[in-house]
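One structure, as structure tokens, below. Some questions next.
Heads up, one of the protein chains got dropped from this complex, but the rest are sitting where they should.
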Amino acid sequence: MSAMKRFLDKFMLLDLFAGLGITAKNMFKKKVTIQYPEERWEPAHRFRGMFRLDEDRCIKCTICAKDCPIDIIYIDWHQEVNPETNKKEKVLTRFDIDVQRCMFCGLCEEGCPTEPKSIWLTTKTYELASYDRWSNLYVDMDGLQEWKVRPAYTDEEIA
Amino acid sequence: MDAIQQAVGDPLFYGVVSPALKILVLLFLGVLPLITYLVLAERKILGYMQARVGPNRVGPWGILQPIADVMKLLVKGDNIPNQAVKWAFILAPCLVVAPAFIIFAVIPIGPPAGELGPLDWFVTDVNAGILFVIAMATIGVYGLIIGGWSSNNKFSLMGGLRSAAQMISYEVPQGLSLVAPLILYGTMSLVGMVQAQAAMSWQVRLITLVPMVISFFIYLVAGVAESNRNPFDLPEAESELVAGFHTEYSGMRFALFFLGEYANMIVISAVATTVFLGGWLPPVAALGFIPGPIWFALKVFVFLFAYIWFRGTFPRYRFDQLMDLGWKWLIPLALGNLALTAVIKLWLLYR
Partner (left out) sequence: MNELNQSPFADVDPATEMSDSLFARGEEMELNFGPQHPSTHGVLRLKLRVDGERITDCYPIIGYLHRGTEKLFELHPFFQNVPHTDRMDYVAAATNNLAYVGAVEKLVGLVIPPRARYIRTILCELQRISSHLLWLATHAIDIGAMTPFFYTFRERELILDLFEQFCGARLTLNCMRPGGLPHDLPVGWTDKCREFIGLFPAACDEYEGLLTHNRIWKKRTVGIGVLPPDVAVDYGITGPMLRGSGIQWDLRKAMPYEAYGEVEFEVPIGQNGDTYDRYLVRMEEMRQANRIIAQCLDKLPEGPILAKRPRVMKAAKDAEVYYGIESPKGEIGFYIVGDGTPNPYRCHVRPPSFVNLQSLPELTKGYLLADLVALIGTTDIVLGEVDR
């Protein structure tokens, strides 16, 4: 019986037909293609995208700069007297991140002690291409705070 | 048409004008667009089998994609390697494309004159149609060898030789498998074969089923190997070391090789439909109101779909296993089938 089955299998090419059947079945299944850029796939909540800084919340502890595995965060701060409260406080002079080398590992965000964090990567932004090399690759403090949440592919603002 | 017929005179009309018009219409308005859209169809169907959609940006469902491809290939630089043999380099793509188109001259798309319109639905009906087909198919091998050799590239020479060896060794089973239906139908002309199929009674069809199925299968396998398609596409596989005979070709020359491969596919499908599936005949007589050429086209499309299906499903054979299959399995099978067919035919003739 099994010899007969083996003979049939070998000469009737059943294994090849099984393979053909699988590909034919897949022809009629739903396709998984997403038509980018008309449809965009929404990243997860914890997705590590482009980072954003909030200068007011930042306490200038420089933990993020120390935690960075590749040392691309450059922070300078100085003491200044705040005219409103007449107390000395730290003020950021420079908070630059070299995006060329950033690997979006999120250790800076993890190290930040403020609640909510002053530097965070969960901005769901991964479309960072631009026509100008230097506008996006070495981002200074203002750039970090003010970039649009999702660079628009069309002219309309996408929040 | 009648005016032209009267002006030119009968022999000239039937001998020159009518075939010329048919070639123009058939080849340039029929086959050439079919080949370019076959490329698109392959990409779309392969995509659908692979859980994705194929090209769909250039025009709805990618319909304008072949036009974009052709325009791109036309404007690409035409490089001839410095040390290449120039005349051979230029000749090789033509030798691949021309025989495929020539074979279309004898393939009947529809019935002869009188049944469906005043003209024959084929360019000409050669008495030894099958021989002509096999002979023209063999010329296509020259193009590969010359293309591989003239490129002055070690790897394309190797690839060209491998490809040529594969094609030559599968010519034999292809020819042998076409002899069996030849015996059963008793005629070599392609039109005659289809008419003989129409005339077979169901008892005869039942008796000759086994040898016909076997030769159909052999012809299909040999056909896939002849056109260098998966699972027999080792000579042109990109993931192998040797990039194939068309490494050095770019632009329109490469497009001609590509076109030749797809034209080959269509030709083999067309011959298979004519010899095995009944050409322009409807499968059931009741459906005869649909004209013959449409049935022919549908049957050819079934074969082309099968080609694309095979490409999407099977891994490829290694070169020595490929030659093994051709020489050690298909040829003895074809010869045995031939003997069986001869016995059956003798029994049918003298019972």
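Going in written order, the chains are labelled A and B, and every chain counts its residues from 1.
The criterion applied here is as follows: a residue touches a chain if its C-beta (ideal position, glycine included) is under 8 Å from a C-beta of that chain, and two chains touch if they have at least 3 such contacts.
Not measured: the values here are computed from a predicted model.
*Asks:* Among the chains you can see, which ones touch the chain that has been omitted?
*Replies:* When the entire complex is considered, the left-out chain reaches A, B.
*Asks:* Out of B:M49, B:I218 or B:M265, which touches the unshown chain?
*Replies:* Only one listed residue reaches the unshown chain, and that is B:M49.
*Asks:* Extract the touching residues of chain B with respect to the undisplayed chain.
*Replies:* Residues 46, 49-52, 230-231, 233-234, 237-242, 311-321 of chain B touch the chain that is not shown.
*Asks:* Spell out the interface residues on chain A facing the chain that's missing from view.
*Replies:* Spelled out for chain A, the touching residues are 10, 13, 15-16, 18-19, 21-23, 26, 32, 43-48, 67-69, 103-107, 110, 121-122.
Just so we're on the same page, only the chains that are shown with their structure count from here on.
*Asks:* At what distance in angstrom does the C-alpha mean of chain B lie from that of chain A?
*Replies:* 51
*Asks:* Could you pull out which chain B residues touch chain A in their complex?
*Replies:* Counting only chain B, the residues touching chain A are 45, 48-53, 56, 309-310, 312-314.
*Asks:* Report the residues of chain A in contact with chain B in the complex, numbered from low to high.
*Replies:* 16, 19-20, 22-24, 26-27, 29, 31-33, 35
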